[in-house]
Structure formats: C-alpha cells, structure tokens
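The complex is shown incomplete by one protein chain, all other protein chains being positioned as in the whole.
Chains: A and B, in written order; residue numbering restarts at 1 for each.
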Amino acid sequence: MIEDAIALARVHAPLLAVAAPIAGAALCIVTLNARFGWIIGVFASLISAAIATDLAARALVFGAPLRTAAEGVALVPDRLGAFAAGVVSVAALLAAIGAGARASASRDGALTIVLVLLSAAGWLAAAYTTNALVLMLGTEIAWLAGVGVVALGGEGKRTPLNAAARMLSVGAVGVAFSMVGLALIADATGTLSLSMLAENLSFDSQPFSVGFALVLGGVALKAGVAPFHLWVGAAFTRANAATLLAVGCVSAAGALLAIVRVVSYGVVAPEFGAAVFWALAPLGVACVVIGSVQAIGARDLRRLIAYALTAQMGGVMLCVSLGSPAGFAAGLIQITAIVGAGLALFGAATVSESYKVNDIDGLARRAPFSSAAFTFGAASLIGAPMTIGFLGRWRLVEAGVGVDWWWPVGAMTLASLAAVFYGGQLIERVYFRRAQEVQARSGDRWRYASFPALAAGVIVIALGLAPQALLAAADAAAMVAP
Amino acid sequence: MTAELALLGVVLGPLAQALLTVILARPPGMRDVVFVSLSLFTAACAWRLLQAAAAGEAARIALVQPLPNVDLALAVEPFAALTAAVIAVCSVLHALHTVGLMRVTREPAPVRLMVFIALCVGAVMAVAFSANLFTLFVANQALTLAAFPLVAHRGDAESAAAGRLFLATLLAASVGLFLPAMVWTYAIVGALDFQTGGVLAGRVDALTANALLVMFVVGLATTALPPLHRWLPAAAIAPPPALTTVQALAVVPAGGIGVFKVAAFVFGPALHEAAFATRSLIAVAGVGMCGAALIALSRQDMRERLAYSCIAQSLAVLLAVLLALPVGLFAGALQLTATIFASATLSMVVGSVAAVTTRQSAGDYTGLGRVMPWSLAAFALACASMIGMPPFSGAWAKLWLITGAASAGLTWAAALVGLAAILTFAHLGPLAANALAARAPPDPFHRPDGASIALVAPVVLSAAATLWLLIAADPLAAFLAPVWTPQP
Partner (left out) sequence: MRDPALTYALVALSAALMAIGFAGAWLASNLAKRLTAQVLTMLGALMVCVVIGASQALMLAGGALIFGYALVGVAVLVRLQEAYGTIELQEIDAADAQAEAQETTP
C-alpha cells in the first residue's frame, strides 16, 4: 500500500515537487494566520524537498531513468534539472524555516510565506521543464513573488519598497528580453522545446544566437550577476530574513541554475558555443572583479554578503563559459557553494540582528551559534580547504587548466585573495574584536531562525569533507546528451 | 604503541593539550602540570616515530578525502620524523619555560597564550608529517590561524596591526601562489602525494618547472623570503613565549619544512629543469641572508634583532634545499634542526631576561652574565651555533651548505653564506661576549632573586642540545638517506 503510493509519487515526482509549495501557499491564503501559515509552509517545503532530493539522488547517483511513463500533465526533467531542483528545494526548505520563523512575528507574515512558497515553486518549475517557455514563466513567477517578498520585508522600514520598485523595473526589462529572445529561437528552430534543439540543427544560427543571448540576459538580470545587479544593494541592505534567504539565496540559485541549463542546451549549436564563450567569460571576470571590489568596500554587512555572493557568481559564469561537461559540473558545485554560504551568512546576520559590519565585533562571546554559521560561511567564501567553496574553485581551476585556459584561473585566484580580505575580516571581527557597549546586549536568539543558518553552515563543511556523492551527482548531471 | 597511533598522537596530543589547558585552567598549578605533561606525551609520540623511521617502518593515516585522489593524510618519513622530534623536544623545554615565565610576568590571559602555543605545535607537526601537498597546505593554513592570536595577543593597536600583516601576508601568499601551484601540479600529475625522487621529475618542461618552483617557494611565505619577510619583524611585538613559538618552534620551521618537502618530494631531479628559478631564488635568499644579518646589526631591541637573525637562518635552509643535490638536502635538514635549537634558546633567554630584569635592548645586556650566569652562558652557546662556530651544530650545517654550494658550481652562493655568517657574528658575537665578560651592571633588578629553575633549566638544556651534531652527524646522514635515495 505505502510502497504503491511511494512508487506513484515517484512517477509524478517533478509535478508533486512543484505542486506541494503551491498547495501550501493556497492553504496559507485560506488561513491567513502567520504562525499556522509558517507550519504549513515548512511542511510543504519539506515534502517538496524530500521529493526533489529523492528524484535527484535516484537519477544522478543511482542512475535511474528520468523519463517515466507518466500520463496526463507531466514535467519531464533532464539530469541537470533534477540536480537544480534538488539544490533549490533544499535551499527553499531552509529559507522557509528561517523566513517564517521571523515573518510570523510581523504584520505581513502569512503573505510573506505565501510568496516565499510561490517563488520556490516557480524556480522548481523552471528547473524541471525542458520547454523554454515554461522555463521563462517559472522564472518570472518566482521573480514576481520575490519582488513581493522584498516589498513586504520592511520590518517597519520603508526602504525595501523602493528596492521592490527597482526590481520590478529590472524584471520588466528582463521579460521584454526573454519574450523577444524566445520568439527569435522559435522562429529559427520551429520549436521552444530545449531538448529538441539537438535533433534539429539545420537552422539559421544568427537569430538563434541573438535569441539565446537575450534569454540568458533576462535570467542573468534576475540572478544578480554583476554588472546587472543594480537592484542587489538596495534590496538587501534593510532586508528581513525572508528577503535575504528567499531572494538572496533561493532565487539566486534558481536563476544561476537556469543559466547553466539554458547554456547547456545552447552549446549544441557550434557557433553558439563560441559565442557563449565570448559573452560569458568576460562577464564572469567582470562579475568577479566588480563583486569583489564592492564587497571589500562595503560597510553594511548584508550588502557585503550580497556582493561577496555576486563575486562568486562570476565563478559560475566562468565555469559555464567553458561549455564542457567539466565546466558545467564545476558550475553546479559552485552554485551549491553559493547557496550554502549565502544561507549561512544571511541567516547568521538576521539571527544576530547585525546590520553594519562592526555589529558582529566580538559576536563569538554572545552568540556562539550565529558565529559558527558566520565562520563556516565565510570560510567557504574564502575557499578554505575542506569547505565546499574550495571544492567549487578547485573544480573550475581543474577544468580550466585541462583546456589550457589560464586567465579564469587567474581571476579565481584574485577572487580568493579578495575573499581572504573580506571573509577573513568577518571571522576576525567575530572572534578577535571586542564588542562596543551598544551591541553587547543582543545575543543569539535561540529560535527556529538560527536552525537554517547553522544547518547550511554544517552542510557547507560536511560537503567539503565528504564530497563524493555531490561530485558524482554533479558529474552525472553535467553529462549533457549531445 | 604502533606507528599509526603515534602519528595520530603527535597531532592530537597538542590538541588535547590545548583543550585540557582550557578545561583545567584553575588552579594554575594544575594547568601548568597538564600543559607540560601533555607536551611530554607529544614528544614521546615523536620519539616513537623517529624509531619507526629509523627502522624503515611505513605508517600512513588518511583522515578524510575531500577531493578525488587527494586525502588529508599524514605519513612517516625520516626528515619529518627528525624535525618533528626536534620540535617536540624543544616544545617540552619551551612549555616548561612558558610556565616559569607566566609565574614571573603575571601575563594577562596566560591560558589563551598556552592554548594557541599548543595548537601551533600541533599544526607544525601536521606540516612535518603531511603526506601530500594538500595536507601541507591545510596544515600551513591551520598554523597561520593558530599563530595569529599569538601575534595579536597584547590586543593594542600595534599588535592588531602586526597580526593583520601576519595574517594577510601568509594567507595571501598561500592562497595566491601556493594553491594555484598545487592545482597546477595536480593537473600535471593527477595526484598530490609526496614521493621520494619527486613527482614532477620527467613530467614538466622548463617553463612550467620554473613557474611552479617560484610559486611554491614564494607561496610558502613562512620562510620569510624577501620581499614577504616583513611579518616576522612585525611579529616581534608578541609576548616572549609567543615569539619563541613563531620564530623557533612552529611558524619559521614550518617554512623550512615546507620548502624541503617541495624540493625533495615534489621536484627532486626536476629542480634541474628549473635552473633559472633555482638560481634566482638562491640569489635572493643569499642576498636576503646578508641583508637580514646586516639589519639585525642595526636593531637595538633584542626581539627585533633576533627576528632578523632568524630570517637569515631560515633563508639558509631555503638556499640549501634549492641546490638540488643530496648534499644540499642534508645541509638543509641540518641547518633546520640546528636553527630550531639555537633560535629557541636565544628567544627563551631574551624572554627570561625581559621578565627578570625588564631589559630588552642589546646595549643593556652588558655584564648580565655576572647575575644570570646560566642563562647567559646558554645564550652564548646558542649564539655560537647561530653564527656557525665549530663544534656547535650550526657549524656543520654551514659547512655542508658551503660545500654543497661549491660543488653545485655556485661559488658566489657559498661566498654569500660565508658573508652572512660573518655578519651574524657581528650582530651576535660581541653581544654575547660583552654579556659574559663585562662587569656587572650596577642598577637594581626587577626581581632580585634572579631567574627560577623553570626559566634556567630549559635554556641550558636547549643550549646543550646545540652540541649534539658533533656526535650525530654521521648516523644522521645514514638516517636521512632514504629521503634522497629512491627506493627500488
């Protein structure tokens, strides 16, 4: 009986993983009680995460087939999508716990949880589809939900509304790009199904490339890849936990993974492969440099973390621009590292209620759990050995050296050096500075809110110490069928 | 005890020492007993490993495997066993001295100092026994992080600046140069394990070998190779026990161990491919030695003078191992062990003197031997060893070094080593002679009863140890031979 149910659920796994948060969101709207809504939200995310990680593990580690004989409405994912959904769903679960635990105390709590769930559902749908149109729709739904999360996340301050307006502008431009891009792709190839591209290569590659570039640009705007990250500083400076975790981590991961997938389908066209290289590699270097410089200059803690993650995104762009399975696998590892570090650092910043960089001076004495999360996250940002951040960079450099490609190696070395500066500063402040009088009273708030930060920190270290399963999954996911 | 267990003990011993020192911080007597006895335990483990290496036992433990084909692993080989044993013995003496010093100076936060001293010793043990480049890299990072609180211990603005310089230089060099070099090596070889005869031998062209060598050597900034040497004089602001740890026991020796391992086990004969880089680095090290010894002459603060003296000695190790000859490796190993003993003695004596008499300037040492005879006699012995006067161990090291340089056809390098020895004599010789021979200073002492036994015994024993190479040189050559003779 139970086995049958599980088997049935596995057949429809992608659909269920997307539907669970949507159903949770609907239930939240019905009740409109923040605390109850949070419990529903966590439960829905848990179900979604369990299904998505089960699917990813079966498909990537144990080699089960992804195309099951499902009838009716079905999402048929690819291997990259299965990996992406696994990462996004786990991040969404942690974000739901962290966001809800704080949101339940605020005015718009229930609504925030609804939007966090919808955002997660959007990114999951984008991960599980191989149709470019559905991918765009999922992305846009997630983005709009994210804008809502930011707008509601004021915690009594009005600045986030301003940020939401900016995000909306950026998103609208992205939509325009994506729509034109999709129209061009459809016009050139006659289909919007990404998986069919490889079977139909006799198309005019110029409009196809332009279309692909536009779609990529639209998604890159949403990931917050520098220099398209105009909204990042404003959105995260005064943000609450929901914004930082759902938009700063889950959305960033979803968008980056979408970029990886779109590129992995695009490189089947040889000319496009070269174009991708010339478009993404300089973008990656620019992103690394801009993000690092901004992170070094930041005095606002949340902005510092956001820019540090932006710098890491440059690494993902470099990986992807390689256009090879090794590059995609390295990109997947780096995205996982970004999400892990982001959840740990943003989570710790919200739990310890730190806004300015010097708010964390001497935090180790008054908030040991947040400090541990800060340390793990910052160590991963630096790329310290035995963290997942190290693994990601190692894989990129290995992939780069493998094709005699030295300048991304240089860029990543620069990024690491910059990260030693700003990440090391975080750790130094937490452990070796004395707190000022004003801060001395705010300690660890031992609520559920600190769980996600600590869990993310532990994941960052655990995956760094025993990465075999993750490496195998990423390698399997990146084996893009030609 | 099996060798594997001893290997674990040598790294975990200091960790346990740190932990127990925190837990049993009160009463101070308990803390001190724990601190000293656990360093004895570490020394016992190191001794067991020395025997294992002498008997040709192979022991290797892998802790985790964070990358395919690369694990965090420790392994026994003769050079590691030798340096670890020397450091462990020295750290027992230093533990005793630290305990004595804490009682005299009433140092604020003694437990923090002791904990990080123990952690530094643990980290340098891991550096010594590292079985591959990755472990070496991780252990070096751990050592840097463990030594940082020692450098910044005083907590004032000057210490904080010194700490930042220390951290920034060492971390930036290792992340910016050593790490890329390591990845490059991995890309060429597919593994990072150390191997007698060098993993790169026959696998690299000249350009790659040159670039890799420079990246590895400069990346190991703990050698204090100019221009990345400023952290060492800056760290002289640390309290005496911390200073001994940085200069003599952990950080500077880790640099020597690192370059030795890279030269012997990563490059081996491939060093000949990197002739240009080798020559250039030897030139920089040789000139740096002379420059450091000259600057030391201009420094009146004893701690700074020792710091520059220490740079000169550390660069001698680098110069020796870069000669790409078995004789160079042997000279490097001798120089490293001789320096550890001599430099530990000197900085412990400087600590004792500062604690007992509050004197820190070289000019104030005149006649001190009349009131602190044992300590200053030890000081003089250690000075003689640093200079390279026979029959002290430093002399054998310098002799082999000059012979090696000459037989490699680098007469100028041999000349630089000789010049550096003369300059070292200039900044240490008259100082020691004056301290012993001049009349006692008239002004009263900070502590009229002089130094306690806990301050005197360690320095005397450690100075006595500078004589050991007189009898041990030949057996040592046989012991270390497997390092440069590839096994069939």
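Definition applied: contacts are C-beta pairs under 8 Å (C-beta built on N, C-alpha and C of every residue); 3 or more make two chains touch, one makes a residue touch a chain.
Bear in mind that the values here come from a model prediction, so they are computed numbers and not experimental data.
Novice: When the whole complex is taken into account, which chains on show are touched by the absent chain?
Specialist: A
Novice: Among A:G148, A:G331, A:P408 or A:P452, which one touches the chain that has been omitted from the display?
Specialist: Answer from the full complex: A:G148 touches the omitted chain.
Novice: Just name the one of A:A23, A:V175, A:V293 or A:L414 that touches the chain not displayed here.
Specialist: A:V175
Novice: Of A:V61, A:V76 or A:A186, which residue touches the hidden chain?
Specialist: A:A186
Novice: Looking beyond the chains shown, say which of A:V61, A:L137 or A:M196 touches the absent one.
Specialist: The one listed residue touching the chain not shown is A:L137.
Novice: What residue numbers in subunit A mark contact with the hidden partner chain?
Specialist: Residues in contact with the chain left out: 133, 136-137, 140-141, 144, 147-148, 151, 154, 157-159, 161-162, 164-165, 168-169, 171-173, 175-177, 179-180, 182-184, 186-187, 192, 356.
Methods note: only the chains that are shown with their structure count from here on.
Novice: What whole-Å value do you get for the distance between subunit A and subunit B if each is reduced to the mean of its CA atoms?
Specialist: Here subunit A and subunit B have centroids separated by 45 Å.
Novice: Using the touch rule from the top, collect the residues of subunit B that touch subunit A in their complex.
Specialist: Residues of subunit B touching subunit A: 64-68, 72, 134, 137-138, 141, 148-149, 152, 163, 167-168, 171-172, 175-176, 179-180, 183-184, 186-187.
Novice: What residues on subunit A touch subunit B, complex-wise?
Specialist: On the subunit A side, the touching residues are 382-386, 390-391, 394, 397-398, 401-402, 409, 413, 416-417, 420-421, 424, 428, 432, 464-468, 471.
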